[in-house]
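With one protein chain withheld, the remaining protein chains of the complex are depicted in position.
What follows is subunit A.
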Amino acid sequence: MSAPVPVVDVDDLRVTLRRGATEVEAVRGVSLQVGRGEILGIVGESGSGKSVLGLSLMALLPASARPIVTGRIRVLGTDMVGTSANDDRLLRKKHIGAVFQDPMTSLDPTMTIGKQLGEVTSDKREIVKLLADVGIADPETRLEAFPHQLSGGLRQRVMIALSLARNPSLIIADEPTTALDVTVQAQILDLLLELRETRGCSVVFVTHDLGVAAQICDRIAVMYQGRIVESGDVEAVLGQPQHDYTKGLLASKIDLDTPRDRPVSSAHGAGSADHLPEVWPPVVMGTPAVSVVDVHRTFSSGPIWKRRHLEAVRGVSLEIAQGESVALVGESGCGKSTLLRLVAGLDSPTSGSVTVAGDVGPQMIFQDAGSSLTPWLTVGELLGERLRAAVPGITRPQIDRQIAETLERVGLSPEVARVRGASLSGGQRQRVAIGRAVIVPPTVLLCDEPTSALDVSLAATVLNLLGRLRRELGMSVLFVTHDLAAARLIADRVAVMNGGRIVEIGDAEAVCADPQNDYTRALLSAIPGTELRRPTRSLTDTHNEEGGA
C-alpha cells in the first residue's frame, strides 16, 4: 500500500523578496510535509522566514516585494510554484483557509460580520451554523455587528469561521493568538484542536511562542535564518532539543520558574554591552515616589439623554516606594493602561488623587518602540530634545556627552546617535526609547507592555536592561503587562487588576507561587508553559465572552 498523499508537500523551497535593488533570501531551502489532520508548528523569531513560508503555502506573498519562488510546493497533490495566479487562487478558494495575527485589521472594518461571511458562503443558515461552530453564542445577533463592536477573541473566532467556510483541507494560521489575552488565547487554541477533531483538517501553525506551539502542535519545525534547523515530534524537539538555536530559544523563554535573582540568560547571549551583573544587587527603597489614593476614572459617552458610563478604574489605591518596581497585570480592558495614563499625568482621575514625587516628571516607554520614535529625527536629536526640555541652558558639548553616555548605558554604540529610528532593529529601537526616557533620570519610569511585541530573546534583554537601569538610577518602575511571567521577573510587587480594581497585590514571587484570588489563579493557569497539552485550559466559559464596548 502506497503512503497517502500529504496535504502539504514542500521540497527545497527558496523565496527571495526584493525591495528596490536589495534582495533578501527569506526562505533558503525548506522541505516539509504535513499529513492529513496533522498540526505542524513553524516556530522562529522575527526575520526567521516563518511568515514568508506560511504566505508561500497560500501563494499570497506581497506582490510589491516581487518575490522569486523556486522549489516545489504541493497542496493536495497540486503544484503551486510556477502556476498561474488564477490557478493558485482557485486552490486557495477550494482547499485552504487562513487565520492571521490581528483579527481587528484582518476583517474589513466597514463591513458587518454577516456581509463578510456572505462573501464566502451565500446561505444565511450556513453562516449562522459556522458562527455557532466556532463557539459564538447567539450567532444571529452578531450578523449585523461590525468588527470593532466585538472583543478580540470573538473577532478571531469570526476569522476562523471565515477560514472554515469552504471546508478546507488545510488551515494556515499565522500567529493567530499573539494579539490576544492569555485566557482568550487558551480558548482559541482549544477551538482549533476541536475543529481539527471534528473536521479533520490539517493546520500549519506559525508562531514565535514555544509555549503556544507546545500546547497545540503534533510536530514542530524550528526556523532560523530561512532554514529549518530542527524538526520532529513536539515532545522530542522541546524535550531533547538538538540544535543550539532551539536550546537557546528554550533557555530564553521566560516562565514562572525562571530565577528572579539574576538576569535572564538570552539566546543571543545578550552581549557584554549590557554590563550585566552575575546576581542582582538588592534594591534600596526609600520614601513613596508615587501614591495613588482611591482613584476612580469614568468615561462617559453618548448623548445626554442616554449617557453611558464606563468605569475603567474603580477605586484603586497604590503606593510605590522610591526604587521599587511594581507590575500591574491584567487582561485587555481591566483598566491597567488607564491607571498608567493617570500616573503619567496624561489623564485626570474622576475622583481620588495621584501624586508623583520629585522634580523630573514620569517618563514612559511604549509597546511599539518603532512608532514612538519620530521618524524624521535622528536618535541624537530625539535624545537631545528631551535633554533641552528638562535642563534649561544646557550646552552643546554637554548634550553630546550625555547622549553618548546614555546610549552606552542602554547598550548601544554612540554612533547610533547619527541614524534614524527606521534603520534600527526592533530591539535597538526599544533601547533608544528607553534611553530617551532615562537620559534625565525620572523619579518613576512607566512601561506599557514594553516587551510584548518583542521576540523571546529580545524580551529577555529588555527586561535585563530595565532591571539594571532601575538599580543604577534608583528609579521607581510601574510596569504594565498582560504577562505574569514577565511581571514576576521585573517587579518587586505584583498587582493583579480585573474590572477596574486591584484584586490582589503582594510580593511578586508570593503572588505567582501562592495566588489568593481566583482571577489570579485563572491567569496563571492560562500561561502556556513548554510542558505539553493540559486537558483544561480555558477558564472563562466561551459564552460569557462579551462584545467590546
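What we mean here is this: a residue touches a chain if its C-beta (ideal position, glycine included) is under 8 Å from a C-beta of that chain, and two chains touch if they have at least 3 such contacts; residues count from 1.
Criterion: contacts and distances are computed from a predicted model.
So one subunit is absent here. Using its UniProt record, which name fits best from "ABC transporter permease", "Extracellular solute-binding protein", "Sigma-70 family RNA polymerase sigma factor" or "Nodulation protein E"?
Its record in UniProt gives the absent chain the protein name "ABC transporter permease".
Which residue among A:Pro109, A:Pro375 or A:Pro392 touches the omitted chain?
A:Pro109
Would you indicate which residue among A:Phe100, A:Tyr224 or A:Tyr245 is in contact with the undisplayed chain?
A:Phe100
Which of these, A:Arg92, A:Arg142, A:Arg429 or A:Arg468, touches the one chain of the complex that we don't see?
Only one listed residue reaches the unshown chain, and that is A:Arg92.
For the chain not shown, which residue from A:Leu143, A:Ala165 or A:Ala453 touches it across the whole complex?
A:Ala165
Give me the subunit A residues in contact with the hidden chain, please.
58, 60, 62, 64, 86, 89-90, 92-94, 96-98, 100, 102, 105-111, 119-120, 146, 148-149, 159, 162-163, 165-166, 172, 301, 303, 549
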